[in-house]
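Missing here is one protein chain; the remaining ones are kept as they sit in the complex.
The first chain written gets the first letter, and so on, giving A and B; residue counts start at 1 in each chain.
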């Protein structure tokens, strides 16, 4: 599965909806046992949640958007397929979440590409299930420090802190992905799936149990004047950068 | 304590029963403050649960066997003694669990010896308390990846991932074991025991609370036709290997 939503694969409502539909199709396709998630856009895996969806919209829109973000994570984190993130570019915030939710992460060996949950730098807070997904990958300490600082790690540091599992020269990513997928698919599906579910169930159940509350938190937080202001400023900054 | 149940120290019902009795005796012997667990059989620490106990037997037998596996772990993981695993050979599945349940693990520096919870490779699933014991040693991420892949790690990798604490050349294992045990026995028993219990109580309580349910899960899982088939196939493969 190749993300291709120019210019930066930001996770808009449309993009998330399509992503979920694709995942569901593959999930129900018995011939498909694994999925590789990567980007068709050079230098960027995914820029994360689309900030335009969080700016100057109605409460209903915020709620619909957030439900789509939750849905994407619930499907991806609980997928019965082998999920492999091939991170061939930068991957901040929501883009990092997509990668963290896979079973294995290979990143291009390029220190210009960064990855991390940098929400704090934007003045916003990663929700508890972003945090818990992160803790499940890197442990409590690295998560606490990284989330507070909103750290974006260049690929070599991302490997050091365990955010990704392996670095590979960019031109060898595909070859490596094929080898890793083959290794995972060599296992009997049934045992692998039950094992995965056993490891992830607590966290998945937590969001399912608090889903509406989490939506309320998001909508009331994002609609605050101060937050709207800083998101606007951030968007202006991005626009200037582009031009 | 030296495991000696040829050919491969597999954890049969008899073996587990004897192991528990020995542990209990030592536990009640005030003169005994620590125990070293190692193998008298070259190249193998323990091959894990005896598959013949899970193949073509009655539901009652499966239940009795599983209760013995639980009992062994409950005693070992909660032992008041210092428990030191000297892993002088390969140690898959249940053999790895024995090692993980000790206070400290020394392994022979031999890349031919492997260790890990490889249940998934056999098409079966490590129960939750195997998983939790593993997580308590290596953390959530390494556990998730290793359990899904059913990874068996050569000694150097086992050290890298924290499955064992130290590698020592095989001829120096005994010397090292003596030194490590002396270090642990230098602590006042009372404080060490309460500390250990504080660290392990949550997990021990979890199995005690769900013991019967866990037995039911095991017996209904292992008696499935598909599982019986793959265990039979695995046993045939082992027999061919031997001859």
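Rule of thumb we're sticking to: a contact is a pair of C-beta atoms (placed from the backbone, for glycine too) under 8 Å apart; a residue touches a chain by one contact, two chains touch by 3 or more.
Note that the structure is a prediction, hence the values are computed from the model and not measured.
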* Structure fact -> Among the options A:72, A:147 or A:215, the absent chain makes contact with A:147
* Go through subunit A and note every residue touching the omitted chain. => 119-126, 128, 131, 139-141, 143-145, 147-150, 226, 230
* Structure fact -> Against the hidden chain, subunit B presents residues 103-104, 135-139, 162, 165, 183-184, 187-188, 190-192, 194-196, 198-200
